[in-house]
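Everything on this sheet refers to the single structure shown next.
Complex shown without one protein chain; remaining protein chains in place.
Which chain is which? They are A, B and C, in the order written, and residues in each are numbered from 1.
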Amino acid sequence: MEVLTTQILTDVIVPRPLDSHKGTFGRVLLIGGNHQFGGAIIMATQAAVASGAGLVTVATDPSNRTALLTRLPEAMTIDYHHDDLVMQQLSSADVVVIGPGLGTDAIALHLLQLTLRLIQPQQRLIIDGSALTLLAEHQLPVNHQQTVYTPHQMEWQRLSQLPINQQTEVTNAQAKAKFPGIVVVKKHHSEIYTSQGTYQLPIGTPAQATGGMGDTLAGIIGGLTAQFTRDFTQTVLAAVYLHSAVAEQLATTNYVVLPTTISESLPAFMHQISTAPNN
Amino acid sequence: MEVLTTQILTDVIVPRPLDSHKGTFGRVLLIGGNHQFGGAIIMATQAAVASGAGLVTVATDPSNRTALLTRLPEAMTIDYHHDDLVMQQLSSADVVVIGPGLGTDAIALHLLQLTLRLIQPQQRLIIDGSALTLLAEHQLPVNHQQTVYTPHQMEWQRLSQLPINQQTEVTNAQAKAKFPGIVVVKKHHSEIYTSQGTYQLPIGTPAQATGGMGDTLAGIIGGLTAQFTRDFTQTVLAAVYLHSAVAEQLATTNYVVLPTTISESLPAFMHQISTAPNN
Amino acid sequence: MEVLTTQILTDVIVPRPLDSHKGTFGRVLLIGGNHQFGGAIIMATQAAVASGAGLVTVATDPSNRTALLTRLPEAMTIDYHHDDLVMQQLSSADVVVIGPGLGTDAIALHLLQLTLRLIQPQQRLIIDGSALTLLAEHQLPVNHQQTVYTPHQMEWQRLSQLPINQQTEVTNAQAKAKFPGIVVVKKHHSEIYTSQGTYQLPIGTPAQATGGMGDTLAGIIGGLTAQFTRDFTQTVLAAVYLHSAVAEQLATTNYVVLPTTISESLPAFMHQISTAPNN
Partner (left out) sequence: MEVLTTQILTDVIVPRPLDSHKGTFGRVLLIGGNHQFGGAIIMATQAAVASGAGLVTVATDPSNRTALLTRLPEAMTIDYHHDDLVMQQLSSADVVVIGPGLGTDAIALHLLQLTLRLIQPQQRLIIDGSALTLLAEHQLPVNHQQTVYTPHQMEWQRLSQLPINQQTEVTNAQAKAKFPGIVVVKKHHSEIYTSQGTYQLPIGTPAQATGGMGDTLAGIIGGLTAQFTRDFTQTVLAAVYLHSAVAEQLATTNYVVLPTTISESLPAFMHQISTAPNN
């Protein structure tokens, strides 16, 4: 298992090309946020916006619209019950993040199936939260290379059928082989399983152990894979590292690091990385 | 009466264990916020989130949902008219805070009775605000050891039937004996009545004398009892002390200290405590 | 005409008594905010809360409730169409502010008439914005000593029937005599007409010349007259001075000073005053 270093940040988060426009930095579509779990999609969206995605659209339950609009006027919102709107966004997105606060009811399942059916090879797909539970429960096949799965250990158990106490580097890598793309097993020192090998995150802080942290990670992966398209695996590794690196920095002055505080800190933190001496 | 010192803060608010996840820091369910008093439950929820609870859910009137979601995407929201949802949350919570902005109508009474019936021994229960009035008016018996009551003097009069001018250390302690758990009588230099003895808060500032301060205290007690489970009484004492210690610090530069400002200051203040030399 | 100095601030904004509670600092009821002008009542409310009122309630159009709750959980909200709720609040308030964003339709007129009928001698009344227009249009008599009127020059023309170019110290003082209480004529160097004499505000900045400034002033007068009850006239003078003193300080670094920025700055600014050497 290769242990990641800050090198992954400076490798990926490079200065922006001078002659660019919002299209250069990609369109992200986030799908999630039912009536009960609206906060999750808000936190994921904030992370996508703050990490630099060019254009961000959210497909969500309409009861989340005003809160999203108030917090994040930068993001556009559509009602996820309207298939035509969702399909239109699915076709124009560069990155699709599905799962934060999605829940596991019929509309959630429908949206996941729609996404899996319509996703195109050049698009990146991040599957998070309850979408992972749906994937496991309904045995939905994923036929898409540029996919990231972000299960915590219990969700990974559901997906891989490996009980938590049997999740080792070897068993995880074997189970991962059934899934095209990259699996991020979230835990103390998260592990990232890719077709190129396995990576470990050596950083992170218990101050991060609070609700919404995973939603924020999903949004950051969305934001970075929208912008940095040279190497999908490297970009995902950088996103996972970035999330905890910001949290560690904030934890030097905060007992608990709220997910929204991480997002607020992204523009300044990413600036530091992109202007580091070896960048 | 034992006078509390800052020692109670460093005793309780210790560095977090490295290998932890959001479940480690407890699930808090807050019940309150009717149509008129929605702000109270928002302030209590913000305090619970900012003081480090792992997962926070709010059962409230649906008219408060958008404001909660906008201010606190970290918290999940359910409609408190749905018994099935409330009961499900009541069964999975580690801590239940009931009362901020709850009001005293039929649904309020029903929710309090439901809580008192379903609460389990290992759970912590904080009864605040109008829930205390309901307790007194309807003579509802509390049979739960890990309970905290947070009456101001008038509410304590209703509960104890002691007129304010007859509330002394001795009479209060006698009256408290009828209530399992801990009674925090909120006043200038609040007094905390426990089965282990009586404690006095020597700090506090008139800058705190503003609406919502009590709701914030209830949320902090919720947040701390969710995380620090070694000694219930000590944790409650620390929460009461923390609330006023933050306010005192803020009052060195503010004529009035708003409740939400206290909550915003909790992560940094608790960090200072947890990294103090004797911690 | 007596020119005010900063002395008025230190005379009125004194350190808070140590043994106090939220009731000590008064209950403010604000009435205003129709569907079109909701922002006005929000800005007035924020000023009342931030300037230190003990408890703040807003009677407003229900379409303003979520925005109020999101920005100001410290304030309670009632629907101003419910006479019973409004009358209950009118009877328990120490200070009533009526007018910001109230409009001039039937419900606005009804609320103003209700207020003028129910106001009690010990209560303070601030009449602002469209309530002044209603007063003039409907020739409503005010029989209440502790009243403050806050017209700008055009509103004062409507009230006094003095065309702006005929508004001099002498004519204004004569016209003022018909109104019990204090008239604040808002202009470049505002003038305050009282039964004790006329005062002039020598400070202020063009950076303040932006929508919502008057609503903020009305809220500050509400907040201060709720807390400082020793001398009504002095307190009103201090409120008018405070509003522009904060704006002047902010204008040293801002081209335009937004009303909400003034309110955010009140707790720190008032702290400076209350701890000034001669205080």
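Going forward, a contact is a pair of C-beta atoms (placed from the backbone, for glycine too) under 8 Å apart; a residue touches a chain by one contact, two chains touch by 3 or more.
Treat the numbers as computed from the prediction; the structure is a model and nothing was measured.
> Specify the shown partners of the omitted chain in the complete complex.
Contacts of the unshown chain, counting the full complex: A, C.
> Tell me which of C:L85, C:L118 or C:A207 is the one touching the absent chain.
The one listed residue touching the chain not shown is C:A207.
> For chain A, which residues lie in contact with the unshown chain of the complex?
13, 16-22, 24-25, 49-56, 65-66, 69-70, 72-78, 85, 266-271, 273-274
> Considering the entire assembly, which residues of chain C contact the chain that has been omitted?
36-40, 42-43, 46, 63-64, 66-67, 70-71, 152, 187-188, 206-207, 209-213, 251, 253-261
Operating definition for what follows: only the chains that are shown with their structure count from here on.
> Using only the C-alpha atoms, find the rotation that maps chain A onto chain B and quote its angle between 0 and 180 degrees, to the nearest 5.
Going from chain A to chain B via C-alpha fit gives 90 degrees.
> Determine the centre-to-centre distance between chain A and chain C, using the mean Cα coordinates as centres, and give it in whole Å.
The separation of the two C-alpha centroids amounts to 49 Å.
> Averaging over Cα atoms per chain, report the distance between chain B and chain C in Å.
34
> Give the residues of chain A touching no fewer than two other chains, as numbers and ranges.
66, 70
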